[in-house]
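All protein chains but one are shown in place.
Chain nomenclature is as follows: A and B, assigned in order of appearance, with residue numbering initiated at 1 for each chain independently.
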Amino acid sequence: MNTDLLIFFTSGAVAIVATILVITQYNMIHALLYLIVSFLALAVVFYVLGAPFAAALEVIVYAGAIVVLIIFVIMMLNLKKDAEEQEKSWLTPSVWIGPGILCAILMAEILYVLLAGGFEGNATQAVGAREVGRSLYGPYLIAVELSGLLLMAGTIGAYHLGRQRRKVIHRFLEMTDE
Amino acid sequence: MNAVQYLWLVPLLPLLGAVLLIVAGRNMSKPIIASIGAGSVGLSALTVIVIGVAFLSNPDVYEISVWQWIAVGNLTPSIELHLDALSLMFIFVITFVGFLIHLYSVEFMGEDSGYARFFACLNLFVCSMLLLVLAGNLVLLYLGWEGVGLCSYLLIGFWYEDPKNGYAARKAFIITRVGDTAMLIGLFLLFATFNSLDIETILSAAPSRWEQGSSIATVAALLLLGGAAGKSAQLPLQNWLPDAMAGPTPVSALIHAATMVTAGVYLIARMNVLFELSPVAMTTVGVVGAVTLLIAGFSAMTQTDLKRVLAYSTISQIGYMFLALGVGAWSAAIFHFFTHAFFKALLFLGAGAIIEALHHEHNIFRMGGLRKQLPIVFITFLAGAASLAALPLVTSGFYSKDMILWYAWAGEKGSGLLFIAGLVGALVTALYTTRLVIVTFFGYANTRVSKRPGWRMTMPLGVLAVLSVVVGFLEVPHNFWHAQLISGFLGGVLPAAVIDSGIEAYEWALQLLAAVVTLGGIFIGYFVYMATPGLHELVKKKFPTLHQLMYDGWGFDALYTLLFVKPVTWLARASRGDVIDGIYTGIAWVAIAANRAIATTQNGVMRWYVLGIVVGALLIITLGILV
Partner (left out) sequence: MNAIPIEYGLILAGILFMLGMVSVLIRRNIIFMLISVEIMLNAAGLAFIVAGSKWTQADGQIMFIFILTMAAAEVSVGLALILQIYHQLKTLDTDAANRMKG
């Protein structure tokens, strides 16, 4: 067993454990913190698999931007203490059964497909940032432009949808609006 | 010979009367309606007397064909009138008693608004009945059979404004219909075997075609018996007759006492060869008669409505006729029919007079003391009742009933059981008759007489009373002065009854027994109802269920309602929502229900949709792996 395989298994295990902890948490912030751990572990996996650029991006964008954004929004929601109790009441053990069975079946099928063969191969050489950059501005240029459009659409949509028009009512006459 | 050629006048005259009254009756005045109605039957009666005289001088079998009616392949019945001793007796009774009853109804129905309709229906009835007994082939007989059924329905429901009368009329019609259908199947069977429905042809060909005791002869005979039992109100089709008393009293007298209910007796007597071929059928006839006479007799003992007592009494007496037919005493049955027609018509007309006089009071326990108030009615009623009870030696009923009992015991086909049934029946008959007379005429007068009957009502009563007494002497047993006018008269048509050898010497013993039984019944009746006041109330209290059972006609009404009426009405009610249409609305309903069922999956809960996506993906992947 070489070192790469060892690192792969270790960080893979960390990722899985962290993900399991994510999906069983009652507190949202705790879940998000475990999610960051999972992403970091996955970044290590990417590096071991020979994709250092992807590893960096995983840390920067996924763990550093998306999860942080979610944390900001949660703080904006200004949730009370009862959110955790509510989550606890919703997440009874019996709820796990159905989806557990479905996903177990799916897992079994994936394992069957993978172990049946036809996926021979090993990661041999790392593909560096230079290769990725050349590929992006070469054959995949249009995709880059389109993703730029996508991001702009996302920005405008997020701004518009997130806007809250506050009706100016005297505070004694404030009614809950639908 | 000459006079017999005018036989076709006999049914034609009442038919003309009926047609005239149907067409123009509404515009005629009451006297004219009465003359047409009663007159047509009266003229018919006169014609019968003339023909009868001519026949007696030349007794023979006459066939007069009026015209060819149907000609289809082998089936070629014509309007063929067949006169012999049997049919002569019947048409005499029908027209003569019919005329008396028509005369009676001139006064009885005088106040009624449906006067013309009444006489039209009654005339039509007389015509149909005459066709029935004069028919030379079974198709014409069936025509008459259906005709009398129709007229019976029309007349029972004569006062149609009251729905109870309509119900009684429908009940009568439907129950007799069951019998008619059996008879029709019997006719089909006969036609299939003999290729003709001519009565003479069948009767002469039957012994050679069917062997004695063969099952096909039994089946044919039993089917005809079914028809006869329906029309004559015998077991198991007897429960329409008491309810048929909802019709006017002259109708009850003519149709349901003297004539229509004896059509069954006529049929069996006419087709005697067929019945002789099948001992099983004969035994069935006898047993039917015996059982019916007993249950009807017991029921008559408990009735409180005057006409219902007489109705059950009619069923019982016709049971005697069937009993006689069953043991092979054909002439005895016809003789009993002859006497019964007179005294039963008399009793009904008397009952009608009483009911009219007491202003429509039917319950005998609310009558009483009429002996002083309606003397003529009392005397004539007494004569009729004595004849019914078979008072020894002086009444016609005694002679005819005694003849039946004698043949039941002594006849070749007779049996001890049938004799005992007849004897018990005689006791019961005497009992209920005495009860009727005592409760109605003696004792305290609970209801005052409001109107006395006129001559048109009392004259027929008188004539019939005389006949009830006198007619008996036409046929007197051998150990008296042995008059054999009736059986001699019918000897050419009906086979003579055969007696076991050696019994003849003991005829006097049986006669004594019958006389003692009758007198005993009268005495019991006198004891219970007159000598010991309150005894019958006590007896009724002691046996309430038995009394109720007998009062309800032994539960046949309830049984038939349960077996037939309830399922049919349930079926009708269940099919009220158009079943065929239900198939189409059912398809639409299925579509709508499926829509609603599937619409519940769109419940707006996002987890549900996610689950759907996951399950769908799982299915597709599974399919991909498997295939």
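The rule is simple: a contact is a pair of C-beta atoms (placed from the backbone, for glycine too) under 8 Å apart; a residue touches a chain by one contact, two chains touch by 3 or more.
As the structure is a prediction and not an experimental result, all values here were calculated from the model.
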Among the chains included here, which ones are touched by the excluded chain in the whole complex?
A, B
Which residue of B:Val72, B:Ile583, B:Met606 or B:Val627 touches the chain not shown here
B:Met606
On subunit A, what residues meet the omitted chain?
2-5, 8-9, 12, 15-16, 19-20, 22-23, 28, 31-32, 35, 38-39, 42, 45-46, 48-51, 53-54, 57-58, 61-62, 65-67, 69-70, 73-74, 76-77, 79, 83, 87, 90-91, 95-96, 98-100, 102-104, 106-107, 110-111, 114-115, 119-127, 131-132, 134-136, 140, 143, 147, 150-151, 153-155, 157-162, 164, 176, 178
Sites on subunit B contacted by the missing partner chain, in the whole complex
599, 602-607, 610-611, 614
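Everything below uses one rule, namely that only the chains that are shown with their structure count from here on.
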Contacts from subunit A onto subunit B in the complex sit at residues 98-99, 102-103, 105-106, 109, 112-113
Complex interface listing, subunit B residues touching subunit A:
611, 614-615, 617-618, 621-622, 625
